[in-house]
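The structure under discussion is supplied below as structure tokens; questions concerning it will follow.
Only a single protein chain was left out; the remaining protein chains are all shown in position.
So that you can tell them apart, the chains are marked A and B in the order they are listed, and the count of residues begins at 1 in each.
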Amino acid sequence: MLTAALRKELLLQWRSRAQFMAVFVFGAAALLLFSFAVGPVAELLRQFSAGFLWLGLLLSSTLTLAESFHAEMENRSMEGLLLLPANPRALYYGKAVANWLQLTLLGIALIPVMVVLYDAGTTHVLMLILVIALGTAGLSAPGTLYAAMTAQVRSKQTLLPLLLFPLIVPALLASVKATSLIILGDPMNQVRSWIVLLASFDAIYWSLCGLLFGYVVED
Amino acid sequence: MNVDNNRFPRLPWIILGLGIVFLAIGSYIGLFVAPPEALMGQVQRIMYVHVPTAWNALLAMTFAFICAVVFLFKPDWKWDARMEAAIEVGVVLAFLLCCQGAIWAKPTWGVWWDWDPRLTTTAVLLFAFLGILALRKFVDDPARRAIWSAVATIIAYVDVPIVYYSVRWWNSLHQMQSSPETVSRQFWLPLRMNAFGILFLMTAFIMLRARVASMRLTHELAPPPALGETA
Partner (left out) sequence: MSGMIPGGWSFVVAAYSVTAIVLAIYGASVIARLRNEIARRNDD
């Protein structure tokens, strides 16, 4: 059941890969704009590069997440899906995983942008990708739940970030700190603790949101 | 909901009155009777309202969480009404807490905001619950509104300890000192009185506000009969 849902989601996303390109351009543009806020001071840009990356990812995620229920809303296929003898949980996890994959890809795609704009390179690329994966997982779990809610509501574009942003503060803090340590150096090996915090946040919210999703889509 | 809704309810008024009395006496003691503290001077007196507000803000949010959980298990409209009231009162208290915190921080640390983990968590909580109030405003169907805001409340409340610990750790790396919130034993009287004062006020507010919510719900769920026209 879950694999079927996941396969459907990935197929949908592959079909709308133009939309992914658009979100990537949005994210890259955001990173560019952040550098204008600071000014062409190489030192400062490098110091804040982690923060900029994650803010860019966060803003882009609202676009991705809002889009993810677009197909269901367009054709009213949500009701159809729920009529099937399928667990709403499978629907949720399928969407959440698909969103997570897309956000991780986005994060990885933004790494070279970050390296170029902020001179924020690092040799620990795998570690960076791990942090991006864990951080975007933290965005995707509650984000998918709230996207399902707000897709059916007016003023959806404002409500999704309004609900999501306060909630993911711990994931944002941990991701930024971990990324920052990877880029700027980690003499006291604190990265591990931040990664543990991130993983705990993910574990809690992936289970809690899955549990509660049934209530969100029931009639 | 078999209470006579046409008269003003009596019990909340009594509690409200009690609250005002306790708060007045507690504040008087805190302002004029208790001696100034050794290190902080007069500014310490702010704690006599700040700490009680903090306890009650958390209490309101916790009550909102309980209402949310109960509602999901046993869908009764009165729990939704109580939850709405608790969220709103919690938002007011959280906002108040941030104001008091800033007024405390300026003379103490020289800045309006010192990133104290408790206060920063309150600010995040304030935004989270404001978002839930906004969600309620934008959902027209009462059943959906109730279920969704209950889910959102549970998710937001579970986040509170996580936010607190992550901010605390984020802070400690920059060696910020958290605001000293311990009060010496001899000063507990104004603290306790104000705590009860705000507790009674909060309870009365939640009762009255829940009443407003129930009445609105009743109106929503049973529209007045059509004037001779079919729907």
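Convention: a contact is a pair of C-beta atoms (placed from the backbone, for glycine too) under 8 Å apart; a residue touches a chain by one contact, two chains touch by 3 or more.
Because the structure is a prediction, the values reported are computed rather than measured.
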item: Which displayed chains the unshown chain touches; value: B
item: Chain not shown: contacting residue from B:82, B:145 or B:211; value: B:211
item: Selected from B:22, B:104 or B:129 as touching the chain missing from the view; value: B:104
item: Missing-partner contacts on chain B, residue numbers; value: 5-6, 8, 16, 27, 31, 36, 39-43, 45-46, 49-50, 53, 89, 92, 95-96, 99-100, 103-104, 106-108, 198, 201, 205, 208-209, 211-212, 215-216, 219, 224
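Quick note on the criterion: only the chains that are shown with their structure count from here on.
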item: Where chain A and chain B are represented by their mean Cα positions, the distance between them in whole Å; value: 31
item: List of chain B residues in touch with chain A within their complex; value: 72, 124-125, 127-128, 130-132, 134-135, 138-139, 147-148, 150-152, 154-156, 158-159, 162-163, 165-167, 169-170, 173
item: Touching residues on chain A, where the partner in the complex is chain B; value: 142, 145-146, 149, 153-155, 158-159, 162-163, 165-167, 169-170, 173-174, 177, 190, 193, 197, 200-201, 204-205, 208-209, 212, 215-216, 218
